[in-house]
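The complex appears here without one of its protein chains, the remainder shown in place.
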Amino acid sequence: MGLILLVVIWLITFISTYFFIAKTWWLPVGASASTAGIDHHFTTTFILMGIVFVAAQVALGYLVWNYRDRGSSSSKVAYSHGNTTLEVVWTLLTTVLFVGLNLATYNLWAAERFDPAGANAVRVEVTGMQFAWYFRYPGPDGKFGATNPELEDASAGGEAALGLDPKDPASKDDVVTGTMVVPVNREIEVILRAHDVIHSFFIPQMRFKQDAVPGLAIHMHFTAIQTGEFEILCAELCGLGHYKMHGMLKVVSPDEYDKWLAAREAEKQ
Amino acid sequence: MATHDFAAQESHAHAAPQGFIRKWVFSLDHKVIGLQYYFLALAAVFVGMFLSLLMRIHLIWPTATLPLLGDIKPETYLTLVTMHGTIMVFFVLTTAPQGGFGNYFLPIQIGAPDMAFPVLNMLSFWTTFLGFVVMIAAFFVAGGAPLHGWTGYAPLSALQSAGPGEGLGADLWIISIAIFCIGALMGALNFITTTLDMRAKGMTMMRMPLTVWAWFVTAILGLLAFGVLLSAGILLLMDRNLGTSFFVPLVTINGQLTGHKGGSPLLWQHLFWFFGHPEVYIAILPAMGMCSQLLSVFSRKPIFGYKAMVYAILAIGFLGFMVWGHHMFMSGMSPYTAFAFSIMTMGIGVPSAIKTFNWLGTLWGGRIRFSSPMLFAIGFVSLFVSGGISGPFLAQPVLDIQLHDTAFVPAHFHLIMGVASIFGIFAATYYWFPKMFGRMMNETLARWHFFISLIGTYAVFMPMHYAGMAGQPRRYSQFTEVHYLADLIPLNKFITFAAFVTIAGQLIFVVNLFWSMFKGPKASDNPWEATTLEWTTATPPPHDNFGGHTPVVHNGPYEYNVPGAPRDYVMQNDPELKAAH
Partner (left out) sequence: MASFSTTATVEDPRISLGEGARADSPDYATRLRRARLGLLVALTPVIMLFVSFSSAYVVRQGLPTLDPRSNQLVRDWIPVTLPKLLLLNTGVLILSSLFMELARRQIKRQVAGVPPASVSEVSSGDQVRIPWLAITLLLGLVFLFGQWAAWRQLAANGFYVATTPSSSFVYLLTGTHAIHLMGGVLALFVAGMASLLRRSVATRSIVVDVTAWYWHFMAALWIYILCLLEFAS
């Protein structure tokens, strides 16, 4: 039985580890400025935790096999209540490993979350509601117009879905779309809002996730470093349509972005 | 003074109660109550497993029409998710290890004739039972059971119009949980008072088995946490039904204003997780105590580092109240607060690691017997390591950005809390079955059960880590809308089929359990040759556990293979061993 246990535990360990190392299913290819740092730290954590995982499981399998009761040929049991030095040593090592690993992420986290977006960032307001994402650009006046919940009407298009208040002059030039278009290599400031329940704005390939909370306007930022189309998902249970609250991020060259934005703004004249 | 009169009149009934109702229904005997909790949990786990079976089927065949149940709509799927989580966490993981085995064996293991407050104990079980009835009732009312997840985030859970099932079903869900809180608090009261005040002579705190330490600290966690959950539930019921705005800001549902304003969805999360994080330790600590116990018994060696194990349990309990924010890294909480919580969270990994080292240290140098309880204890260590290793990924906020609300999270908590804790329940069942029922369970069936469960649960939950890293979100009822998720459907098919096999394997356990109760070979009083006090009693133990006598304890709980001893185990109440412990 000891041998069977060793074989089963080791096989489970090696098979799991194989798929992790082979990256058969892995993080999607990242296309943001934060990808390098985050993925690097992911790999570091992965290697360190992987070593601990394999070592612990291999040790478990080995111990239950080697110290099986062999009847009269077993060696004497090592009667021991423990070893204080060992306890202290492995406590310290574990603390250093775990806490150190986390402390090493401080700068990454600060860059993502402590520092606000720069003044030159492209601002996009992202609003989640059951069950769609809307994106609003401030237009040439650089100001987001007022919205009024009483005016919301999702059946009448983007502006009405947001409840844009036509009485506010700043809202006349606001561009509202169902697809998020941004220029590559420029910082994007995202202002996250929600109308009804908590949603979460998740762009896996931008290594970006943030809950959109009703009652709050949350400012985040990211920078796309590759052009392309990237899927946006809702990552916080928001009701029966949670699985299909799907959007698209289009990252285009700066020229294309300017052309696109100009065309949208022209429609608002 | 004539105080002895009072004792004779008022003492807890020594004569066993007569009549079916007093003996089996409203019993005051902690052993009967323990069995009642256990069988409640057994019923609940089958409901919970059935719900998860339907979930797994729907994920890979979203358009399938099932016999009797028909089509599973997206909202129905979310109801399954919600009720599966709620029933498993509350009525299985918080019920069987603590209410079940804790009730049965804590008093015996400390040498007491019963719990401190037997009437309260009886009430705590029936309160919990009522909570379960109310929870199941949510399925059958208009609108059905809620779809807001076991975590019940507001405003989704606070607005009746936010989705199907969010009407009366959600109210019943909250009421059921509130009733459960009351039952759990009553139980915690008994556990703590009994452990502090009813230990037999010589049973010092540092001679208590680690199972007792685990039950004791778990009860303290419950004492401090369930009141907060109850408060959150009250506030949520008020928002839902009285128009208050504790959790709901100014929102519209489908363009309609709801009349609420100014509330904070994050407030719900803080209150819920202040309870919710200690809750996961409530779910796992008894199994850790069990594992320690069994590794020692079946390695024929003292537990490695008893004191360190006690300190680790206390540290886990204490730190468990300081890490709740790690569920909220992406919630909109301050990133500074988030980082502080993440440091504490990495810190709480340390006592868990210590326990793992000590379990390995217990095996080292032992003479291991592979009886069925030991198989599950060994399986527990493996699952605890696997589930624990994914923790440091989620605990670091920069990595949590990618992993939060993906399948990586349920992969983590199912391994470390769901499966590991269930293995603890299985281990305890196989171990204490002889004492509870006077018969042995079948070892062959047990081995089949063990290997199917170990391999099966790994096959179900290890691949979920891969799916989560690849970006599969949680709580999606189907993967048909997001393009890249199509690549993950084969992996999900594998998980579903593994789940079929694993769930089927549990039938072996049920057959073994019930058949052995009536037909199993008769057990001796101490078939495992273990040292703790429950193995000194008759089998099953009489009404007052020790047959009118109180044990006197001389030794620690893990005196195996003591040098110079005539046998390889020394009972705790054996007066001959002059232990230093």
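Letters A and B mark the chains in the order given here, with residues in each chain numbered from 1 onward.
We adopt the following convention: a residue touches a chain if its C-beta (ideal position, glycine included) is under 8 Å from a C-beta of that chain, and two chains touch if they have at least 3 such contacts.
As the structure is a computational prediction, the values presented were derived from the model and not from experiment.
Enquirer: If I consider the whole complex, including the chain that's not displayed, which of B:I192, B:M328 or B:M344 touches that chain?
Expert: Of the candidates B:I192, B:M328 or B:M344, B:I192 is in touch with the missing chain.
Enquirer: Please pick, from A:A121, A:A146 or A:I225, the residue that touches the omitted chain in the full complex.
Expert: Candidates A:A121, A:A146 or A:I225; residue touching the omitted chain: A:A146.
Enquirer: One chain is left out of this view; which of B:G243, B:P490 or B:P521 touches it in the full complex?
Expert: The single option touching the absent chain is B:G243.
Enquirer: In the whole complex, what residues of chain B lie against the chain that is missing from view?
Expert: These residues touch the chain not displayed: 1-12, 14, 111-114, 116-117, 185, 188-189, 192-193, 196-198, 200-201, 223-228, 230-232, 234-235, 238, 242-246, 249-250, 261-264, 267, 270-271, 274, 535-536, 544, 546-552, 554-555, 559, 562-566, 570-571, 573-581.
Enquirer: Of the residues in chain A, which ones touch the absent chain?
Expert: Touching the missing chain: residues 144, 146-149, 163, 165, 193, 215-217.
The rule we apply is simple: only the chains that are shown with their structure count from here on.
Enquirer: Just give me the whole-number Å value for how far the CA centre of chain A lies from that of chain B.
Expert: 30
Enquirer: Touching residues of chain B toward chain A in the complex: what are they?
Expert: By the definition above, chain B touches chain A via 73-75, 78, 147-149, 153, 155-156, 159, 162-164, 248-255, 257, 262-266, 299-302, 304-308, 330-332, 335-336, 338-339, 342-343, 346-347, 349-350, 353-354, 356-358, 360-361, 363-370, 375, 378, 381-382, 385-386, 389-390, 392-393, 395-399, 401-402, 404-406, 451, 454-455, 458, 462-463, 465-467, 469-471, 473-484, 488, 491, 558, 560-563, 568, 581.
Enquirer: Which stretch or stretches of chain A touch chain B in the complex?
Expert: It comes out as residues 1-2, 5, 8-9, 12, 16, 19-20, 24-28, 37-38, 41-42, 45-46, 49, 52-53, 56-57, 59-60, 63-64, 67-70, 74, 76-83, 86-87, 90-91, 94-95, 98-99, 101-103, 105-106, 108-109, 112-114, 130, 149-150, 152-154, 163, 195-198, 200, 202, 204, 207-211, 213-216, 218, 231, 233-244, 246.
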